[in-house]
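So that we are looking at the same thing, I have put the structure below in structure tokens.
Here the complex is missing a single protein chain, while all its other protein chains stay put.
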Amino acid sequence: MKLARVTGTVVSTVKYDKYRGMKLLKVRHLDLEMNETGEELIALDAANAGMGDIVLVNNDGGAAQMVMGDKTLIASVTVCGVIDSFTCQGKTTRCHG
Amino acid sequence: MNIGRVVGTVVCTVKTPTLEGVKLMVVRQLVNGAEKGLVIACDATRQAGIGDTVYMIGRKEAALMLNLDDPPPSDLTIAGIIDPETL
Partner (left out) sequence: MQLARVIGSVVSTRKSQNLEGLKLLVAVPIDMDTMQEKGAPFVTVDTVGAGEGEIVMWAGGSSSRQTEQTSGKPVDSSIIGIVDFVDILGKRRYDKGAGEVR
């Protein structure tokens, strides 16, 4: 799992049948200094995250089936948690509030 | 899933049997909004057309999304189209 920031929501009328009713988000990975890294990705939302939230992002097909609760779901990137704060080498970073 | 824009099509008469009837699209990869290289992706929505901004799934899931029981050898598959007015 990696840290990421939700950078937008995606409205997609035409999509893979199984994604019907699921929320799609744009996410961008972050390093521990909260700088954006890598490529903006589209993720399925399992944590009811919103724009600007710092989230935990998983990039695995098997994990996607578990967090979305569907053993036949085909997915890769999922938002599986909203982060309140994290501590690294004694330094605590608050992510919201 | 990665973002791209559909710019073309590829036609193969001779191909792996499981790819029969699967649309092959040429997609311009969009990385953080910037245009990158061209790739070929199968279309699981069957509705993607030139100019559409799409999101694509890779790895093993690309094959499974097209057909769970008899997955074709796709390493990149279009999973959906982003509504143009929300871009």
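So that you can tell them apart, the chains are marked A and B in the order they are listed, and the count of residues begins at 1 in each.
Please note the rule applied: contacts are C-beta pairs under 8 Å (C-beta built on N, C-alpha and C of every residue); 3 or more make two chains touch, one makes a residue touch a chain.
All of these numbers come straight from a predicted model, not from anything done at the bench.
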{"item": "Omitted chain - touching chains that are shown", "value": "B"}
{"item": "Footprint left on subunit B by the chain that the document does not show", "value": "7-19, 24, 26, 37-42, 50, 58-60, 62-63, 71-76"}
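Quick note on the criterion: only the chains that are shown with their structure count from here on.
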{"item": "Subunit B-touching residues of subunit A, taken from the complex the two chains share", "value": "9-16, 19, 24, 28, 39-43, 61, 72, 74-77"}
{"item": "In the complex, subunit B residues that touch subunit A", "value": "1-3, 31-33, 44-45, 47-48, 55, 57-61, 64-65, 68, 79-83, 85-86"}
